[in-house]
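First the structure, which I've put down as structure tokens, then a few questions once you've had a look.
Chains shown are a subset, placed as in the full complex.
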Amino acid sequence: MIYLDTDYMAGCHPEILEALSATNKLHTPGYGEEDFTRRARRLILEACGIPEGACYFMTGGTQTNATVIDRLLHRNDGVVAADSSHINVHEAGAVEAWGHKILTLQNQEGKISGSRIENYLRDFYADDTHEHMVRPGMVYISFPTELGTLYSKKELEEIYSVCRQFNIPLYIDGARLAYGLAAPDNDVTLKELAQLCDVFYIGGTKCGAMFGEAIVAREQVLLPRFVSLMKLHGGLLAKGRLLGVQFETLFSNELYGRIGKYGVDLASQLKEFLKSKGFKTFINSPTNQQFFIIPNQIIDKLKGKVSFELWGPPGKEESKVRFVTSWSTPSDLLPRITQIFKDL
Amino acid sequence: MIYLDTDYMAGCHPEILEALSATNKLHTPGYGEEDFTRRARRLILEACGIPEGACYFMTGGTQTNATVIDRLLHRNDGVVAADSSHINVHEAGAVEAWGHKILTLQNQEGKISGSRIENYLRDFYADDTHEHMVRPGMVYISFPTELGTLYSKKELEEIYSVCRQFNIPLYIDGARLAYGLAAPDNDVTLKELAQLCDVFYIGGTKCGAMFGEAIVAREQVLLPRFVSLMKLHGGLLAKGRLLGVQFETLFSNELYGRIGKYGVDLASQLKEFLKSKGFKTFINSPTNQQFFIIPNQIIDKLKGKVSFELWGPPGKEESKVRFVTSWSTPSDLLPRITQIFKDL
């Protein structure tokens, strides 16, 4: 069976398991107050080109989003985001649970544009009753988006320019950042990304770590008293060094880049193969998620051989499906898939 | 000057002022633990045909909505509502501040339909990932809506039938209920309304009271420990009898009905007059809010004579405007408006 359901189905990349095993017996202080975490932080901030920035580690994406958004917003602020965004759809209301409205804009293949955001902000401030409305206090986007798509450098510049014009922070959810940075179509480097937003997170859970996300802020002042806030949110790991060890490994020997490239290469091979078979994409994703329309008959035949998700309710004759590759996808995906289709 | 901006521009109906004055010197216990409040409660529940129901008083609409919704929802539930609803647009995020997501459906002239709600609920439960989504835990509608429109009895029956099918409560915001019940097109009585939802509120602030809203629940069990919850929400008035005195007056001698009829009659006269002048409505409202498209030239000429609100940004040649009547609109509105238009 080949598992292409999602990118968090296996434990962790072997190099990370090795690092966790090698350091297992050591005794260190808790809550990230040790050298693994310090080194991981330094490595990440150097890789981002902002050695004076801030970096914190949490265990999962929903927790990270809720905590960062809660820090960046004032009480009576909301966060502007695509209606398709993870925070709006698949985090069980965690942002609202902390009191903040999500101000949704209609997505275009998972993305929202600078001009659309600008119009929204202008309209808000032009409205006489805006004191009775939720002030847009920040912008959230994901890179790659939930639909696998990427913002170009120019698109990010436009969005960030609007944010600076209105003096509100831009936060980028990088749950699958490794696969975004490694995509052939991508024209944004990690260093550039760090200059095109205020805070972002580098996803670990879906990109080779056992668990963990690295929050990066261009300036420390953006995330004041953040350790205490992570504790308040139930997201300060007791054995914080587990996150330090993992991210130190991810940002040594270019592991994070290798993982991204590995996943994206396999996704590209899969995409080309499926297109060569005549299947159509319903979203043209350059990253590790691939979205195809497949006849139900074929979907049935693939059962027990390839595992993947239906995307929404099944259609009558054909259905939308998603294939996801990752660091844990077998490297011989293409020949195996080819053989499976031959045998159908 | 004739003020048609909104329906909360004057103090209170003279009969209410008289009642407040007549009782001013009395000493009574606080927090609604006295006979004015008890009588008001009994009068209201009798008028609603549910003598065994529950009735509580709060001072304003946003407070009332936030408190009732907070009571009806579990922590990890959201409220289904029209995107145009007051709670979604003009309450500064009060529902989200208490941790609840508003699950918006696109409105049709301020309304949402039973079938649209049913589809939403079906889709939610059919979704494999729904544990990661906000559960729709209740439905909110307004009667009249924010756009002055009304649900027919049949429409309410359909909505409530869906709610019962999915075992979630229906809550009706009646900020302008007096004007809804009194509308010529309306086919729902107060007693019927009380049978077509679980909780609703009878608006006082916009319907003749100095301030205050009466929350009505078909069964007491729907609003457990509600006095304590009102206190928690900062909405338990120390001199609760002020609310009791007002609602006792509103529900004696048919005052509430008279106020509604008065406001709606004047609105009808205004509507017919404006239509006779060739102006077009952009929403066909049967209640005390009237929505017209008026040439900017005429809008300018009306300045200093009639006061009203632009509805959204002004257009190039003509603009959308709203006229609102109420218990405090002068009874000679029609002759005065007619004269004003003659003099333009």
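What to note about this one:
Should a chain be cited, it is by its letter among A and B, assigned in written order, with residues numbered from 1 in that chain.
Just so it is clear, a residue touches a chain if its C-beta (ideal position, glycine included) is under 8 Å from a C-beta of that chain, and two chains touch if they have at least 3 such contacts.
This is a predicted model, so every value here is computed, not measured.
This structure file defines a homomeric complex of 4 copies, of which 2 are shown in place.
FYI, only the chains that are shown with their structure count from here on.
Look at where the CA atoms of subunit A average out and do the same for subunit B: the two points lie 42 Å apart. Subunit A meets subunit B in the complex at residues 75-76, 78, 89-93, 96-102, 126, 129, 131-134, 313.
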